[in-house]
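Input: a single structure, listed below in structure tokens.
All protein chains of the complex are present and in place, except for one that has been dropped.
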Amino acid sequence: MINTELLIIGGGPAGLAAGIEAGKLGVKTIIIDENSLPGGQLFKQIHKFFGSKEHKAGTRGNIIGEQLLTEVSDAGVEVYLNTRAWGIFDNNIVGIVRNGKTEKVKAEKIILATGASENALAFPGSTLPGVMTAGAAQTFINVHRVLPGKKILMIGTGNVGLITSYQLLQAGADVVAVVEAAPNVGGYDVHANKIRRAGVPIYLGHTIISAQGNSEVTGAILVPVDDKFKPDKSKSFCIDCDTICFAVGLTPRIELAQMANSPTTYISALGGHVPLHDQKLKISDSIFAAGDIAGVEEASTAMEEGRLAGVAAAMELDKINQVDGIEKVNNIYQRLAKLRSGQFGIKRALAKEEIIKKELELKGGIE
Amino acid sequence: MHKKANVIIIGAGVVGGAIAYYLTKKGESVIILEQDEAASGASGGNNGQISVIDREPGLELDWVKESMELFKGYEENDEFETDMEITGGIALFYNEKEIEIGRKVIEKYNALGYNCEILIGDEIKKQEPYIDTDVVMGVAYCKEEGKLNPFSTTIGLIDQAIEKGAKFYQKTKVIDFKLEDNKIKEVITDKGSFYGDTIVVATGAWTRELMSKLDLDYKIFYGRGSLMVTNPVEPCIKGPIVPGCFTIGTLYEGDWNLLGLTQHKNGTLTIGQDTRSFNDYNKGVSYDGTVGLAKHFAKHFPKLTNLDVVRIWSAITPHVEDSLPLYGYSKKYPNMFLAAGLKGAFTIAPAAGKMAAEMITGDCYDDRVEEYSPARFE
Partner (left out) sequence: MRIKKHPILGDIIEKNKVEIIVDGRQIEAFEGEPIAAALMSAGIRSFRKTVKTDEPRGLYCGIGQCNDCIMEVNGVPNIRTCVTLVEAGMVIRKQVGLGKNGDLDD
């Protein structure tokens, strides 16, 4: 059995940031990640991040990823790669599979930083080879350096859809169109304008109703939708493409939280069911949830949540005095508040407050 | 609004489902109350095996025989899929002593027309080619055993009942009863009250706790069995495999000698550890239990170690003190019919459900059920 003070499950932005904070404060920490490379989805995000300077704005995601890896190793954190957590049990026991062998880990504190998974759409042909998530396309072009196809149709205009479209162009693919059911672009205008300038049409108020092809995608049928998203099939038209990418949102990966008997709540603004947590992201006496598992946001917020959980765990393990700890926590709260401001951020800020309120109600803190 | 029906059935497992199916077939109005979802207890958490040679000759074995015909009927009449397949099944023995007891046991079934034999060593591989015969010394084989899909069967029965007018309330937990003249007048749930002439209690392992609200203490204990399911793989296990102790009625020494498994129609394997009695209703799984079970399976099937386990869970099963079902009317509350603690309920649920429906409507009475009467604990 492996004994540790802190076990972090997931080595993406949240998990790494948590590990860095905890490690720097002297917490014996292990991060596990099922991939052969840590960093989660940062390494495919080769665009410059937004926000203020303290959020590393202007730095590309993959560069942030490399910085985090250096900091993790400087902080003395152990990282187990190719390691999956397969179960979480009573008394803080976690089952992991490392190099094909199952092992038992007992940790005083556990941080779940398992991230999110991408949503799918279902329509005739949606299972054909050539239909994939935007994240898959992004991983293949930016990490593996392989084009998933030549003529790409992107479904969804959130930031993931817009940024991935632009990066597909950078990688040399032809993005034939971007489709959005809503009447407006979902993500930032800056990103939308970049692809518009490159001559990619954005079909607002449209949806895909089928993918064509027998063994692989050869095209797609698009239709306009009305204000209730009802498609008008009489106005359907065909688009020639060999690849269709879904950028239609993400869902928190909460399986381990559920296995730890954490109550959950459904919050659409955060991507679906999320575990209830308190101000310090605690979902139970010894388990924290940080990053997309606690509500889908962006890598910058995930890192701040990771830091918060890392500091909070260190405080509970008496690795930092309460005064210094509270100061650190307050600084993180301030940075999180900045990230959750503005037109897009405020919805998430309110949603996060709702989680904390529900958790308090459940505890009986509010009459 | 008063929710009324001729019969209120508490519990949407395979037993409650079968009773609802046959009652609605007779035109009775039925309400089914379920604290969780259909097949969310032991009915959904089992290996789906059809077992014969752990059954008592008499009513229980007759139920088995009749149920096989009824299962076939559901599919033949296009009512729902059961995926039933008679494949033959084996019970595992690890030493000479167990084999000897096994021999006597199967004689009893062969005399009744079943086709059973003891297979030793390489003979076992005719049925299960990938079993390690250095680990398993012999098996009791029964040709009439097989497997089915517990989910589609339970849900199929309930859906058919709903089609014939049954009302199904899920996530509706019974919290109390109201009495009048020693009869149950009202079933109180967290979603309001329900009224019926007859109340059927088909609540499996939960029965003792529920009945304590009526000051009854039926000696049903919690058993907990853990199961894991693998990803789908090509056919490699032919029929159901059960621990030999179920057949020969002895207990093994040691912890991990209780392995039961089935490969299902979709290719998945469910691999289970035997149920044991516990005092609490804990559905948790443990690291040691899960890994121990996986290792125990690997010891028996060394060629099947590259399967991926995709999910583990435990199911709470009812263990009645004297191993007999609680089946029939309560003496204390004469409008309450119990159908709980039927061990390995899947194999016998259709016939037991049919008979229960006939007893409730007064169409038939088989006095062999008296042995199962709940009165013995009242």
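Brief remarks follow.
Each chain carries a letter (A and B) given by its place in the written order, and its residues are counted from 1.
In this text, a contact is a pair of C-beta atoms (placed from the backbone, for glycine too) under 8 Å apart; a residue touches a chain by one contact, two chains touch by 3 or more.
Everything numeric in this text was worked out from a predicted model, so none of it was measured.
For the omitted chain, the shown partners it touches in the full complex are A, B. Touching the missing chain, out of A:Gly19, A:Pro38, A:Gly95 or A:Gly135, is residue A:Gly135. The chain not shown here is touched by just one of A:Arg60, A:Lys106 or A:Lys194, and that residue is A:Arg60. Screening A:Gly15, A:Gly87, A:Pro148 or A:Gly310 for touch with the missing chain picks out A:Pro148. Only one of A:Leu7, A:Ala107, A:Ala171 or A:Leu336 touches the chain withheld from this view, namely A:Ala171. Taking the whole complex into account, chain A touches the unshown chain at residues 34-36, 41, 46, 60, 117-118, 127-133, 135-137, 139-142, 144-150, 170-172, 215-216.
Residue-level contact of chain B with the missing chain is found at 130, 231-234, 236, 266-267, 303-306, 308.
Note that only the chains that are shown with their structure count from here on.
As a whole-number value, the distance joining the C-alpha centres of chain A and chain B reads 42 Å.
Remark: chain A residues 86-87, 89-90, 93, 95, 102, 104 touch chain B in the complex.
Of all the residues in chain B, the ones that touch chain A in their complex are 284-287, 290-291, 294, 309, 312.
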